[in-house]
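A protein chain is absent from this complex, but the other protein chains hold their places.
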Amino acid sequence: MNYAISIQRSRPGGSTAWSSYALEAAEEMTVLDALFAIRQQQDATLAFRCSCRVGMCGTCAIRINGVASLACKTRLSALKSRQVTLTALPHFPVVRDLAVALDPFFEQWRRIRPRFRPKDPEARELARIPAGSDYSRYTPGKRDCITCGACFAACSIPGMNKRYLGPAAINKALLRILDPRDAAHQERLDAVNDLHAGVWRCHTQFNCGAVCPKGINLTHSITLLKRGVGQNHAESNA
Amino acid sequence: MMLRNNSVWWYLQRITGAALVPLLVAHFWVEHYMTASIRHGHLSYQAILARVANPLWQAIDISFLLIALFHGLHGLFGIILDFGWIERRGARITATILIMIGIAWAYWGIEAFRHL
Partner (left out) sequence: MSTPARVVVRNYTGQLVGMTAWLLQRVTGLLLLFYLFLHVETIHQLSAGQAAFDRQLAFYGTPFFKLLEIGLLATVILHAFNGIRLTVLDLGIAHGRQRKLFWVLVVGAGAALFVAGAVPIFVFSVLQR
């Protein structure tokens, strides 16, 4: 299968250009495989990030034909056209070519204090999370975030508003807020309740969940917080 | 006067939105189907005056206006916040300005009935 792959290049100085490559691709090749093939056979100057190559680490998130996706999980054969356009994730400063700096994402990530803060660090017994509790009810399917940044890139709001936490950070905050073992619920609630940065800047565009490689319904997480799920957890900390 | 949880405003936007739907349908029905036949194409001064002089309709129209003003201006506030143009203090100032615009607009609307 012949593919025509266009990649947006850029240098640290800021200039951008497009490079085009023709690639004869095997059926099961992923976009990441194609990038390696191009780098090894055609253009050794091409820059891109990857690590695990199996969809676990989130490093290779780029924009494939306009859609934020993991390069290692996207098969060329699954794309709707033989013309493939690769660009760096939007809303992030480009380091070079397809490699971006994830600072905007992790700045927001840190603002919700993602580190688990145990209620009782000296506890000797296993914590029990009752079935029917908010945590067991709402968090399945939401715990697999690999911080790839695709949601942050896909949502319109981070492009307009540098303060917005973004879907991943809000989802993480939800996990901490609902966790009965965690002691810092109010901090996270305050962070997501912020008028400029928090859940109120989400407008249910659904772009985030559509691109999440782990299939997390991020809009649902944000909606839960808007509707007050987890509000009563702060009292249990007091 | 910011409430501790901003969800009140979020709920109000939806509640006012939901309220506007029947209000709009009723308003449209009364204006175009009760007061004038669509075949005739347009209303007349007399017809409108007759309805608007009735204090019940005035009350309904004014409620409609106030609810629409909240919904619209709060929506505008949301758009401004989305762009991230304003800082924290700026949000309070903007909200105050929008409230003042709303009050002025409401007064202007209510005043339209007073001269009749």
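Structure notes:
Every chain is named by a letter (A and B) in the order it is written, and numbering of its residues begins at 1.
One rule holds for everything that comes next: contacts are C-beta pairs under 8 Å (C-beta built on N, C-alpha and C of every residue); 3 or more make two chains touch, one makes a residue touch a chain.
The structure displayed is predicted, hence computed values, not measured ones.
Taking every chain of the complex into account, the omitted one touches A, B. Interface note: of A:Ala37, A:Val67, A:Val95 or A:Ala183, the residue touching the hidden chain in the full complex is A:Val67. Taking the whole complex into account, subunit B touches the unshown chain at residues 14, 17-18, 20-21, 24, 38-39, 41-46, 48-49, 52, 65, 68-69, 72-73, 75-76, 79, 105, 108-109, 111-113, 115-116. Although one chain is not shown, part of subunit A still touches it, namely residues 8, 18, 63-67, 79-81, 83, 85, 87, 156, 203-207, 209-211, 217, 219-220, 223-224, 226-227.
In this section, only the chains that are shown with their structure count from here on.
For subunit A in complex with subunit B, the touching residues are 157, 160-164, 193, 195-196, 198, 200-201, 203, 226-228, 231. Subunit B contributes residues 2, 4-7, 9-10, 78, 81-84, 88, 91 to its touches with subunit A in the complex.
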